[in-house]
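Missing here: one protein chain of the complex. Every other protein chain is in place.
Here is chain A:
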Amino acid sequence: MPKVTVDGVELEVPAGATVLQACELAGKEIPRFCYHERLSIAGNCRMCLVEVKPGPPKPQASCALPAGEGQEIRTDSEMVKKAREGVMEFLLINHPLDCPICDQGGECDLQDQSVAYGRGGSRYHEHKRAVTEKNMGPLIKTTMTRCIHCTRCVRFSEEIAGVDEIGAFYRGETMQISTYLEQAAKHEMSANVIDLCPVGALTSRPYAFEARPWELKKTLGIDVSDAIGANIRIDSRGREVLRVLPRVNDDVNEEWISDKARYMVDGLVKRRLDKPYLRRDGKLVAATWNEAFEAIATLKPGKSIAAVAGDMLDCETMFAAKKLVGALGSDLLEGRQTGMDYDTSSLAAVNFNSTLSGIETADAILIVGSNVRVEAPLVNVRLRKAVKRGAKVFLIGPKWETTFGGEFLGDDLSVLGNLPAHVSEALKGATRPAIIVGGAGLGRGGLEASLALASEFKLVRDLEDGTKWNGFNVLHMAASRMGGLMLGYAQKGGIADLVAAKPKVLLSLGADEVDYTRFADSMIVYIGHHGDKGAHAADVILPASAYTEKAGTYVNTEGRVQWADKAVFAPGDAREDWTILRALADAFGVSVGFDSFEELRAAMISEVPALGIEGLADYGSDLPAGGGSAAGQIAYPVKDFYMTNPIARASATMQQCSAELLHGEEIAEAAE
């Protein structure tokens, strides 16, 4: 714990801290471009110069200088001021003055820092360098003349994403950042380099020239494109969501989000259900809300009603539907749309117990039936970190391109029953062993067999430092899954129980993955926001809100309860889901016991108290014993990363990504 003095204030900094971090601890702002907390230190922008004694009598790059005992650091001296002005002047030599047409304007590090730390004017009259634009695919727009060579994007793709695809070609002034042969950046997290870029060299292509940052309303939200519950900021103007950016949450998404989370939002204005529809003579016909409710009132389902929850639902909607179904006397609720029927009697057995940040510390990991890279890109990043720390990873399932190495053991679940000797040894010898069971590994006895391994390898244990370790993890793919399970959206036999019950009315809450042919005899009331598979099968469509259009509680795959706010209003006649369910209660002539969102939320919290506390819900650490044997070929459920939910399927950007990046179509550019 070295003691340093920053601008005359003495403070103690953690061992291994850099001078820059010491200055930040002292509350001093150090300008920087290349330095980033989550990337390796490059030290090539020189903007973070400070004066350090003892040392050479010249300014030093604080980001790359370790803080040492007795250092006297000055961030406010004349030398530092002049050094910053000088660096800024050099950086601006080749940076174009095109801020008025640059999308980074208003949120540009270079702009802000040149105002704060630069000289008042320019002394430069010579020619500026110009660099050809580079193709980086459908998501990243490049204007490489603006590049200041900080190499954050290069380091991100190498270190975080684990896909070496961006590099720095040539050298010195002529250095250029590009992908190899200008191929599109092809991993699931590629667009994060847009946030990392401190200037306008890499900007968002779908968002190009849409808005200035100060015009946007910023709402804190939760991503629903996968079960990780990434913290996002929804930027909207008027009634339209223009973009989604990650928020920093070290426990969940650090500061990254997947490309799908970021770019599916343009699907929020396409294929929307903006008025109620009724099926008349086999055709869906637009109707008014009154007509819709009148039609529903004639259904009189009695007890014969069931509800299926979609993958992107908030807990409030599911609770409201549960109350409605319950008021009618039924308890047929299911959220696992594709027919999975794993045992949910212990929520700890279907939870990501090690927590997302905890999996980084695991030292031996067995992944059962999960293509983590497309099912949860943010977990893939964590796994890569774990491997960098020395973890061994073994995978059961068909081969996919990992970014962290790992050994594939075979693609049949029966491998669980006879693990190769070196694998069991690795898990036995590990201090923090972990198993991750993915969607494809849950069924056909996979969960039980994995639980048996969990007790065999003592995945739940007390560590030497006194903390508890629970290395049994289930990696879900639906944002609504854990919330749904907490609210009882699970039947013993899965959705087959609903089919067997032959309900007169099936409430489909944005459930687009269900095989509706099995509900041919039921009246399907679809409450959702997109005209996707669910709506096609529906007899009554009640237009509802997407995740940006309602406040809600979400529980991610590690059981973390998070709240999201409402960013914009739903289009047309669409309403928030809970109001629709409340009105349905009137149509069916029953009472659900709430008249406002606050009452609904209070009722939900009184029934499931964990949903009222932000943070990890406690499911206990006792795992069921499991057992039995698993067998069967594993097939990953996600065939197309960019097309996993109705919003993404409606999004032009995601369609383009799917076509270009996954199916290799040539870029279809309009002939000019």
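Everything below uses one rule, namely that a residue touches a chain if its C-beta (ideal position, glycine included) is under 8 Å from a C-beta of that chain, and two chains touch if they have at least 3 such contacts; residues count from 1.
One rule holds for everything that comes next: contacts and distances are computed from a predicted model.
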{"item": "Protein that the absent chain corresponds to, by UniProt name, given \"Xanthine dehydrogenase family protein subunit M\", \"NAD(P)H-dependent oxidoreductase subunit E\", \"ABC transporter permease\" or \"Aspartyl/glutamyl-tRNA(Asn/Gln) amidotransferase subunit B\"", "value": "\"NAD(P)H-dependent oxidoreductase subunit E\""}
{"item": "Among A:T179, A:S370 or A:T402, the residue in touch with the chain that has been omitted", "value": "A:T179"}
{"item": "Residues from chain A at the interface with the omitted partner, ascending", "value": "164-174, 179-181"}
